[in-house]
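One structure, pasted below without further comment.
For this depiction, one protein chain was excluded, whereas all remaining protein chains were kept in their positions.
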Amino acid sequence: MAVLDRDTINAVREGFTRHRLSWIDTLPFLFAALMYFFAARYLPLGTQVMIQVAFALSLDLALGYGGIDSLGHVAFFGMGAYAAGLYALYVSSEPLSGLAVAACIGALTGLVTGPLVLRARGLTVVMLTLAIATMLHELANTSAMKPITGGADGLFGFKIAPVFGMFSFDLYGRTAYWYSLGVVAFVFIICKLVVNSPFGLAVRGMRDNPVRMRMLGVNVTARLVTLYCVSGALAAMAGGLSAQVTKLVGLDSLAFLVSGNALVMLILGGAGRLYGAIVGATVFVALSDRAAAIDPFNWLFAVGGVLILAVRFAPQGIVGLIADWSQRLGWVRR
Amino acid sequence: MLKVAATVAALAVDGVAYGMILFLMSVGLTITLGVMRIANLAHCAFAMAGGYIAFALVRSGYFSLFTALPLAVAATMLIGAGLERSLYRWVYATGQLGQILMTIGLVFVVVATANLLFGSNLNAIALPSWLSQTYFYGSVTISAYRVFIIAVSTGIAGTLWAILEFTDFGARLRAAVDNPRMARCVGIDVPRVFSITFSVGCGLAAAAGILGTQIMPLEPWYALEYLVPVLMVVAVGGLGSLKGSFYAALMLGVVDTFGRYYVPAAGAFIIYLAVLLLLLWRPQGVFARV
Partner (left out) sequence: MAAPALAIEGISKNFGGLRVSRDISLSLPVGARHALIGPNGAGKTTLVNLISGLLQPSSGRIALDGVDITNLAPERRVGLGLARTFQISSLFPSLTVAENVGLAFEARFGLDRRLWGRVRSRPEIVEGTAALLQSLGLLELARKRVADLPYGQRRLVEIALVLALEPKTLLLDEPAAGLAVSDRGALLDLLLRLPEALTILVIEHDMSLVFRLAQRITVLVEGQVMTEGSVADIRADPRVRDVYLGTRSHG
């Protein structure tokens, strides 16, 4: 074999796309920090944004990168929320261990349901994910489960201890805000690591061409289950976070609308690029807060309309449009 | 003992009636999925549209359930045909995700519209007096309405079956379901067959929506509420299989009705668990031709 020089190797290395952490990644967090000082009124809203950003990021990993068309991602969110709630109620009010428990339950849910769901292809995946999420929703609502889940009343009455034993959750939601920001940063970094890893490249390959992937000797179902578990753990963290900052877990944390809205956020922002989840969730939650205050059903009308038009005219989402334009204007090179 | 038998009979009638409604609602969807592979999550919105149109007609006082039924079905078919030619055409080539998103968007729009026009209350279409009676045979109680539903749905299902088996259009449709590419090659205008079928499917869903309001009352979230059961019927029956959908719908209706009665603590959970297990056992559908 011919001897390779450094330049050749470096040239080939450039052929591997990178998603490294750069200064752009700090922007959302800088923005969030600025908001704390200049728009303190909106801290609870900001906390809601962060919960949804974390959830949308987890969905992006499964759907945007892995091509798993999950309509039932709320199953992870809800499992995480109930896990964190029950942990706080019966075991310990310490928040970080609560999140860890939620993440483990999420990963476990992925490990149990993944092999069943991911053997299938296409529409069957959509239906199975939907059926599992609906089943869990019904299960939480049964009178047999009511002593545990609280049924339609939900879980409440639990306390969350101060973060690191120092920062207690205050009435203005300051601690909740920083706490959520920390969780989102953690979720984002995990996503980045996964996307950049050899596994991340394999995931993109599976989305592009699962048959070729098998013919490279890769057990596609097993890798997809791994992805489903990671994504499920992160989604459950988002659910756990929601339980901890709102101190309430209702049946609606397992409702289809949570899955549906996350899909809207992702497609609005742009799937398969992580930033899309951040932008989409931020825009969606901020707008829905304003609009829902005025008229929830008209807001639904607008969301539906935007979704239909987005599929037709902007399938790449907001971030995709920005990337297109900046490329066309020569700001960035491919 | 006799009492148990009476209960079982009454539950069976309820279950079959519910199953028949589910079947009518899912016919259009299974064909859509079978022929064009379009993930149409907005299918139940057409059932709701039909239901609300008939409801508005009956409420106006000029129409009875029976005069409103054909009008509302026709109106829904027109709406369906119009949407198929516009919005659905957009997503034929986008792949599954685009179809899911577009049709969810459509559901949201329909839910909001229904709420705007009819409010968020539960509504049911008023029945003629002879239909709202219950008859007693010894200890057996039978509701006239449910028997009526079973009779009408059986009639529609039979007509459908006859059309599919014995007409030229039926033969072309069966060919298109079996192998769309091959059907195109032998000169069948698959998009046209599909347009007609889509519209008829919307009409059948509308009929289900209209007939079933006493069992499944109208409300804005109707379009989403019954999506999961209908999808389950289609999945268990096997995509594109009418016969499969028929058996699956009956089974779901009966199991759900009995389950809720005898194991109330588990509620609707039983049916979801059953479907999940069935799908794990046969991912292509229990009644699918393999």
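To keep things simple, chains are lettered A and B as they appear, and every chain counts its residues starting from 1.
The rule we apply is simple: contacts are C-beta pairs under 8 Å (C-beta built on N, C-alpha and C of every residue); 3 or more make two chains touch, one makes a residue touch a chain.
Owing to the predicted nature of the structure, the values given are computational and were not obtained by experimental measurement.
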Query = Which shown chains does the chain we cannot see touch?
reply = A
Ask   = Which listed residue, A:F29, A:Y42 or A:F199, touches the chain dropped from view?
value = A:F199
Message = If I consider the whole complex, including the chain that's not displayed, which of A:S168, A:N209 or A:Q327 touches that chain?
response = A:N209
Candidates A:T8, A:S92, A:S143 or A:S168 - the one touching the absent chain = A:T8
Query = Contacts of chain A with the missing chain: which residues?
reply = 1-2, 4, 8-9, 11-18, 193-194, 196-202, 204-205, 208-209, 211-220, 222-223, 226, 230
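Note that only the chains that are shown with their structure count from here on.
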Ask   = Whole-Å distance, chain A centre to chain B centre, using C-alpha means?
value = 33
Query = If you look only at chain B, which of its residues touch chain A in the complex?
reply = 33, 37, 39, 87, 90-91, 94, 96-98, 100-102, 104-113, 115-116, 220, 224, 228, 231-232, 234-235, 239, 264-269, 272-273, 275-276, 279-280, 283-284
Ask   = So in the complex, which bits of chain A are touching chain B?
value = 63, 69, 71, 116, 119-120, 122-124, 126-128, 130-132, 134-135, 138-139, 141-144, 256, 260, 263-264, 267, 271, 297-298, 300-301, 303-308, 310-312, 315
